[in-house]
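Only one protein chain is missing from this complex, and each of the others stays in its spot.
Which chain is which? They are A, B and C, in the order written, and residues in each are numbered from 1.
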Amino acid sequence: MNFAFSDDQLALASTVRDVLRDHCPPSAVRTGRDRRPAWAELAGIGLFGLLVPEEYGGLGLGLADAVLALEETGRAALPGPVAETVAAAPALLAGEDDLLTALAAGRTAVSVRIGDQVYVPDADLADLLVLTDGGRPYAVPAAGALLTLQAGVDPVRRLYAVAFEPRAGRPVGGDPLAALRRVTVAVAAQLVGAARHLLATSVGHAGTRRQFGAPVGSFQAVKHQLADVAIAIEFAAPLVYRAALSVDADLPTAARDVSAAKAAAGEAAERAARTALQVHGAIGYTAELDLRLWLARVWSLSAAYGGTAVHRSHLREALLASPAPRRWP
Amino acid sequence: MNFAFSDDQLALASTVRDVLRDHCPPSAVRTGRDRRPAWAELAGIGLFGLLVPEEYGGLGLGLADAVLALEETGRAALPGPVAETVAAAPALLAGEDDLLTALAAGRTAVSVRIGDQVYVPDADLADLLVLTDGGRPYAVPAAGALLTLQAGVDPVRRLYAVAFEPRAGRPVGGDPLAALRRVTVAVAAQLVGAARHLLATSVGHAGTRRQFGAPVGSFQAVKHQLADVAIAIEFAAPLVYRAALSVDADLPTAARDVSAAKAAAGEAAERAARTALQVHGAIGYTAELDLRLWLARVWSLSAAYGGTAVHRSHLREALLASPAPRRWP
Amino acid sequence: MDLDFTAAEQEFRAEVREWLAGNVPRERLPSMDTRAGFEAHREWERQLAHARLSAVSWPREYGGRAASLIEWLVFEEEYWAAGAPGRVTQNGILLLAPTLFSYGSAAQRDRFLPGMARADHIWAQAWSEPEAGSDLAALTARAEPAGGGWRLHGHKTWSSRASHADWGFGLFRTGPPGERHRGLTYFLFPLAEVEVRPITQLNGAPGFAELRFDGVFVPGDQVLGEPGQGWRIAMATASSERGLTLRSPGRFLATADRLLRLARANDADPVLADEVARAWLDAEAYRLHTYATARRIAAGQEIGSAASMGKVFWSELDVRMHHLALRLLGERGPLSAAAPDAEDDGRWLDGFLFSLAGPIYAGTNEIQRTIIAERVLGLPR
Partner (left out) sequence: MDLDFTAAEQEFRAEVREWLAGNVPRERLPSMDTRAGFEAHREWERQLAHARLSAVSWPREYGGRAASLIEWLVFEEEYWAAGAPGRVTQNGILLLAPTLFSYGSAAQRDRFLPGMARADHIWAQAWSEPEAGSDLAALTARAEPAGGGWRLHGHKTWSSRASHADWGFGLFRTGPPGERHRGLTYFLFPLAEVEVRPITQLNGAPGFAELRFDGVFVPGDQVLGEPGQGWRIAMATASSERGLTLRSPGRFLATADRLLRLARANDADPVLADEVARAWLDAEAYRLHTYATARRIAAGQEIGSAASMGKVFWSELDVRMHHLALRLLGERGPLSAAAPDAEDDGRWLDGFLFSLAGPIYAGTNEIQRTIIAERVLGLPR
């Protein structure tokens, strides 16, 4: 029992954070999505090969090794299909030597449509799409699919309806369920990261913005709202980290742990977003500040791969179906 | 459209309040339940005959005329089966001339077991019990029933399991459903009254109790909690008053309006109780203060005649069953 | 106590309903934050005014029909239930006009009200400044005396509708700086000479604007009330803003009905269905509460700080309803009007973003809760 990240895991996250600080500042999120800022550098440190087996040039690690790094991509609101490329693609492309090799080398940005998902996030930024059709996954080069933008609240993480000719797709042998679980945990980690950014930004604003002769952060009502955000994040994060371990080990509790992670991370992040806006005032969702980019990301990600209501409903059924649900550990 | 109480309705409530201030102070609630404090005086002003037709010596009024007076009985935590005697008995005993005459005269305290209720509140303080058996109501003299105390959190509003010989009971011709709706609204009104008392007591305590060199009520966190209690009461009360009117007019929306009233009043009162305890600190539920009597009453009444969950479930079904639920008014 | 509408009230409701059924545009008008949409909304308001429905509670001489408060509430219920367009005239009719009735001169009323009712002049409010959001007494924009009038200087922000409106109203400092709520004066000014910079919101729409005043001249007869009395007068407006007239229940009833239909259409999970039912009933509670308040106002009672309870209640209900809708829509929740698959032309998302400002403007809900605690409950400052 050692529920703490290893030095290697921490070092990777720290490197990713440094890369993102340098190559994906808020200005890059605001105006640079189409350039996929920081992707080349992240490829350089091997982020996209983390979960790819070593025989294809990857690192053969697990989601638990990547979860903190993914959290950093959420903290930075990194544009592009990161969760899909890092977490879903290796599982979907299992056995496809050429595709895995390119993936591990960081040459392929991948987006996906799996599970009950209808839209493909950032499809326009992907090189390869993996789309399920009748439950079977097909790899489709981005050029071979018809993308229709479904514009939404998040100007950066764009959703697309995608049509493709089955003939243009190549059936791949991976496991859509494993991929869905991994990408859901990855998105939960990004939500935790985005929530941490929103909390830090709100604390910073509250410490300097003055109203009624004092910083707004000196008022108890503001303090307590921000404390509640901190608590929500503090107790959501361990559920996300456990889900990464459960999925890696393919435990019987994995499905439940994934739902618990996504629901808790989504709620913590939505609370962080609401509070950030309340603390900042109406300026918070205008183009005057970059805060809106994180707010939008939270609303977009919390609806992705099953919203809170869907996961809560799975959890209710899973827990009440059994007289004594198994715990792990 | 005149959603304001009439002068007569206000005058009755004010008289009841005066009577209770004189004859049912907290000391009487604490130690005097077995004497049924203030009952004789309330009989004197005709409270128990309000809903009894004039031909039997009653006032022939509606629940809307009594609802504020019932709220006062909740504010005072008046002991005894008041809601049952005022609101349920006239409907259950409809057509029973002798019983209605005695009821209107204030000679009969009545408790009841109707609907899905299992226990009879304050059965030991009642002269007459009206108990449904197979859906039919029977009037049973208190002496003819076997009472088993089901001790609970409220030392004043005591619950009893009641067994009776059907032969010992007299079938009565009233309407258990109408009685159930009336008594549910009556209890909702008492919950509003109890919540108002808890709020006032908490405000008083917060204004005088000092910690960290200032009254605790000067701290924003305490202020905002008490403001939320005030808001909850402010928006629950109109639902209770409307339910009284709906039931009086036997409108198609009556069942829904009753559930809305009970759920909202129960939640407001439970919030008032939780906040009162938090503001008072642990002394709040000890015998050092009388506050505990109101806390206990709230927990007891909020579980009576359907708890919040039951009524919320009715409301959900009623509202989602119809494409455009009718509004009244 | 009764909840039945009088025959006159029912007749009025029937008239309004019939007129709306025949006149509400079938297609959603373009956003009033665009020039074309603004003018389309102005045209709609002119139709309303032609039917004497743009300001029903005003005296007939200014374009109203002297409707009672209850009738105004009935109008609002019918208006929003009919899916009629948002009111581009709202800042004038609901915020400024009550102040003009209370503090304006007869000449000002005659000059400004009829054009406001007819939407010839659409008004924007200009309260906040970058360093004075919730804390209005910290205003620094100033007015300096100049031959027969004043020249305005400074910077206002969060001015809704200002990008396309004709006139503005707001407070400027005429006394020495730093005097907090003393020495403020209430001005009415045409926007033509003011530099207006739109502020883009999350949904891409410029719902607000910044105003820069660089010595704009305002004649003396465009001061509302006496110079130096601006704070007292503005608080009266703010009180009506927070009170009955800012957000009538009709809006929330209509949203609640749409939400219920959405929940049915999406076969909502029981937990979401429960929250939908609760929101629908909260809208009812707000409506009933408002009827009771209207009665108290009609009976000459002050509602005072109790209006703060309503503001907290409706603003948080509005957020909850829209957030629920987004959750019911799942993956389609975040889609905007421009998305082919967007539900109801993206109105749920637009409404969600708009609702989030509710707990902030017109005095944040934190300020309202403190007001409730201190002024309604009497807790120590």
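To be clear about the criterion, a contact is a pair of C-beta atoms (placed from the backbone, for glycine too) under 8 Å apart; a residue touches a chain by one contact, two chains touch by 3 or more.
This one's a predicted model, so the numbers in the text were calculated from it and none came from an experiment.
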{"item": "Displayed chains contacted by the hidden chain, counting the whole assembly", "value": "A, B, C"}
{"item": "Residue ranges of subunit C at the interface with the undisplayed chain", "value": "269-271, 274"}
{"item": "Subunit B residues touching the omitted chain (full complex)", "value": "117-119, 148-155, 159, 161, 210-212, 219, 221-222, 274, 277-278, 281-282, 285-288, 292, 295-296, 299-300, 303-304, 307-310, 312-313, 316"}
{"item": "Residues from subunit A at the interface with the omitted partner, ascending", "value": "1-6, 9, 64, 199, 203, 206-207, 214-215, 217-218, 220, 222-224, 226-228, 230-231, 234-236, 238-239, 241-242, 245, 260, 264, 312-313, 315-316, 319-320, 323-325, 327-329"}
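The criterion applied here is as follows: only the chains that are shown with their structure count from here on.
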{"item": "Euclidean distance of C-alpha centroids - subunit B vs subunit C, Å", "value": "40"}
{"item": "Chain centre separation (subunit A, subunit B; CA means) in Å", "value": "51"}
{"item": "Touching two or more other chains - residue numbers and ranges from subunit B", "value": "220, 224"}
{"item": "For subunit C, residues that touch 2 or more chains besides their own", "value": "366, 369-370"}
